[in-house]
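Just one protein chain is left out here, and the rest sit where they should.
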Amino acid sequence: MTEAAGKTIDVAVFGAGRIGRIHAANLARQPGVRLKYVVDVNREAAAALAAQHGAQVADIDGALGDAAVGASVICSSTDTHSELILKSSAAGKAVFCEKPVDLTLERARACAEAVERAGVVCMIGFQRRYDPTFSALKARLEAGEIGTPEMLIVTSRDPGAPPVEYIKHSGGIFKDMLIHDFDIFRWILDDEAHTVHATGSCLSDPAIADAGDIDSTAVTIRTKRGRLCQINTARRAAYGYDQRFEILGSAGMLQAGNVKPTEVVAWSKTAVAQDVPEAFFLERYRAAYAREMAHFHEAVTQGVRVRTTVADGLKALELAEAAAQSWREGRVVTLGA
Amino acid sequence: MTEAAGKTIDVAVFGAGRIGRIHAANLARQPGVRLKYVVDVNREAAAALAAQHGAQVADIDGALGDAAVGASVICSSTDTHSELILKSSAAGKAVFCEKPVDLTLERARACAEAVERAGVVCMIGFQRRYDPTFSALKARLEAGEIGTPEMLIVTSRDPGAPPVEYIKHSGGIFKDMLIHDFDIFRWILDDEAHTVHATGSCLSDPAIADAGDIDSTAVTIRTKRGRLCQINTARRAAYGYDQRFEILGSAGMLQAGNVKPTEVVAWSKTAVAQDVPEAFFLERYRAAYAREMAHFHEAVTQGVRVRTTVADGLKALELAEAAAQSWREGRVVTLGA
Amino acid sequence: MTEAAGKTIDVAVFGAGRIGRIHAANLARQPGVRLKYVVDVNREAAAALAAQHGAQVADIDGALGDAAVGASVICSSTDTHSELILKSSAAGKAVFCEKPVDLTLERARACAEAVERAGVVCMIGFQRRYDPTFSALKARLEAGEIGTPEMLIVTSRDPGAPPVEYIKHSGGIFKDMLIHDFDIFRWILDDEAHTVHATGSCLSDPAIADAGDIDSTAVTIRTKRGRLCQINTARRAAYGYDQRFEILGSAGMLQAGNVKPTEVVAWSKTAVAQDVPEAFFLERYRAAYAREMAHFHEAVTQGVRVRTTVADGLKALELAEAAAQSWREGRVVTLGA
Partner (left out) sequence: MTEAAGKTIDVAVFGAGRIGRIHAANLARQPGVRLKYVVDVNREAAAALAAQHGAQVADIDGALGDAAVGASVICSSTDTHSELILKSSAAGKAVFCEKPVDLTLERARACAEAVERAGVVCMIGFQRRYDPTFSALKARLEAGEIGTPEMLIVTSRDPGAPPVEYIKHSGGIFKDMLIHDFDIFRWILDDEAHTVHATGSCLSDPAIADAGDIDSTAVTIRTKRGRLCQINTARRAAYGYDQRFEILGSAGMLQAGNVKPTEVVAWSKTAVAQDVPEAFFLERYRAAYAREMAHFHEAVTQGVRVRTTVADGLKALELAEAAAQSWREGRVVTLGA
């Protein structure tokens, strides 16, 4: 608990689902923060979350119309993100928005412009950058521990596919799942893509193929500086949520490994066994979510520069579109000058 | 966040030092808990902690004289523990007290009797039993994963010795440091000591020897059922806080490993390197402290049976005394029937 | 030591360099094997190796002209492989030949046909298939431990680039270095490539680029059954020889990790450090080389079917050519029906 920054802030939370509840709790823990409104089409969920934090249930205009509200935390469904960013920034609120900004580049760009025009803080929820392991690795990379970065290998696998109904409206695996990996790529290599190649298959459930999507991808990016990145992704890993990457540099390698629930090691007749990784993103990135909100808080109250911007959201989305195109057309895609 | 149990409780915290601040924050996070009083001879520390939680500074009698107070959390210096346990239980408060109960068996027994007479909840701060790794191991042991437990090896090393001034009033390494390891022994082997042998040396700082103490110990316990336990302890491990144990059973082995701050692995010309363990007990047992207070809360509000009792405190103290005697006299000590 | 098969065999070794000496020693250890001839343009090297095994120095025709010679072991420079395979098979000798069969598909195919025609045993030196770790993984995969294989990630990095003079005559990184990885791909996924995409860069030494080659590659293969494979390769890893792969299946994952010289773990103020991997292929694949020759011996003496055939050599070479083309032309290459 650091000392309060002296500035208090009222917050409106949009979306009272799983991630909304996590962000709300983490934000409420910051000194001087008060959750004032919870907005959700599911009034029951809104009411429950509001009760937990002494907040009120409101609708969008009610929440944004209150001049005392300093910040919007947008955790609602993806199709509402752009509207809420536009309205919040127009109302002069600082904005935190879950990824992706939008499923279309066009609307995402409109958001970027609106935020720019309004001059408000806008942070996108690429929580992985706040993960203790990932951010320690990044700091050591920047400190020169392995020289110049050259090759990045990202492994990103979910424990199981979401319902096909969700997949149909997800924008496809590249926008829905790899968006995080594309952000990791840009952040770790500190470079932009020159060419993208993506291929993939539907290996776990034919219903995903019927929905026009795939569940396994292999993406390769070559950057403007000639660095290489390979990303492998799967919707289903039987052993759980697999979130690793490794960066080869001219003087060594840094790996970010999975996080385990416990450090128990069991020696039996057949194996020396450790825990499987943390079950899914809510557990795996628990510390990252907490640090993310602390960062949003310091951005809003102390003017600290936001580390995951709407521009980052746009860039990741461009990569997702390029990858999807590469996969559909079976060819290498070169990104614009 | 589970639903509030419906019962609210006012708490008095004794001791506003490091561990007091941690317990206060963890307790305040429980639903329905209000920190009402902070008591500390250091009025400044008391005031700071009170301010953080909207509590008042009080003296012992003021805090215990308030009938609305349901629980005492005792984190003050060891020499005040027994007095505060006696007064709190006499006042009908539930008691949480940091280890050790007292440095003398006599006063510790008086506490046990007082608590028994008063019929109040009394929990001793053996936080290791609440650690995620240790408690998962214990659960798997009880589930029979490795058959019958036979041999326990405990490694318990601090990153550095405390000031000699502290050591002089610590009761000696067996009561100050190994008290936790003796509790682990009893908990994991689920058995009582029959014989104890302890030896040791002062290897890091002659001032510790001058103070009549040692900094390195090797303890062996044989239990009533013939099980074996070896404990190795050092006041100084250059690589940090080392907290491991392993239990060999008739059908396998379970190990509890150290906890690392991150999962970064660095590959250089000379080594494949991982993080050293969490720096010290405040970091290493952060999750354990949180679970410990959650358990105290459920004991007080829901009548759940306390898992670390004053009887456990007494047993650990008896072992510490036996070990100290074995070391001083250079012989095996047999514990009473 | 298994019982001798009863059949003795005289062997001619072509090439007395590092790998020739290793194969010679491993072969000589087999029961009933006698090294009769060593052939090398470097007469001194030939003489030294011959002396070590009580063999004679000979020229190609002398060695192959001796009807008592049952097997040729070809470890000479790549440009001599096809000629020696052709001559040996024409002379009715069993053939062991280091990879690659040849740098051109045309000559490699001619070798395959000649061997077929002659009806002789012909084994290609893909020693990795005989590695204890890799072959144990393969056996567990075949036993169904992780269900159906879906995605293979291969990491293949050398400790440092060879001299540029070597690189100029190497056939390029895809034929020289990835040939092993392409064989691993086929062996582990038990499938053939449908499309290949390769990209790469020269990141360590501009002289490699001047020689028309690259030192870092990222290859993606999609198989006929829709399985995915990514291979990342570098000529220089500062921490040494890095030889790992992992195969994701429908029911789990199997990883093959690096092999370390010792199991020492060093805990210092800054790190918990293990050994870097075995230095290079001679150390890393020491056991594999021994098993490889034992297999060649059982193929020759007991008629056991050869596990790494000239057909495997051809397939790996086809993949290397496709990858090189993909890299040069910046496009996805589809392999023939």
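Each chain carries a letter (A, B and C) given by its place in the written order, and its residues are counted from 1.
Please note the rule applied: a contact is a pair of C-beta atoms (placed from the backbone, for glycine too) under 8 Å apart; a residue touches a chain by one contact, two chains touch by 3 or more.
All figures in this text were calculated on a predicted structure; none of them were measured in a lab.
**Student:** Which residue, B:Ala47, B:Ala110, B:Ala136 or B:Ile153, contacts the hidden chain when the whole complex is considered?
**Tutor:** B:Ile153
**Student:** Considering the complete complex, identify which of C:Val73, C:Leu137 or C:Ala323 is in touch with the unshown chain.
**Tutor:** Answer from the full complex: C:Leu137 touches the omitted chain.
**Student:** Which parts of subunit B are in contact with the chain that was left out?
**Tutor:** With respect to the unshown chain, the touching residues of subunit B are 146-148, 150-151, 153, 155, 157, 195, 197, 199-204, 216-218, 220, 222, 226-230, 232, 234, 236-239, 242, 248-253, 330-332.
**Student:** Provide the residue numbers of subunit C that touch the chain removed from this figure.
**Tutor:** Residues 1, 25, 52, 132-133, 136-137, 140, 145-146, 251-259, 261-269 of subunit C touch the chain that is not shown.
**Student:** Pick out the residues on subunit A that sit against the missing chain.
**Tutor:** Output for subunit A: 237-240, 242, 266-276.
Keep this in mind: only the chains that are shown with their structure count from here on.
**Student:** Any idea which chain sits dead centre by C-alpha averages?
**Tutor:** Taking the mean of C-alpha atoms per chain, the most central one is A.
**Student:** Where's the contact count highest, between which chains?
**Tutor:** Comparing chain pairs, contacts are most numerous for A-C.
**Student:** Angle of the rotation mapping subunit A onto its copy subunit B, from a C-alpha fit, rounded to a multiple of 5 degrees, please.
**Tutor:** The C-alpha superposition of subunit A onto subunit B needs 180 degrees.
**Student:** Suppose each chain is reduced to the average of its Cα coordinates; what separation in Å results between subunit A and subunit B?
**Tutor:** 39
**Student:** Using mean CA coordinates as chain centres, what's the subunit B-subunit C distance in Å?
**Tutor:** Computed from C-alpha means, the inter-chain centre distance equals 58 Å.
**Student:** When you check subunit A against every other chain, which residues touch at least two of them?
**Tutor:** Correct list: 146, 251-253.
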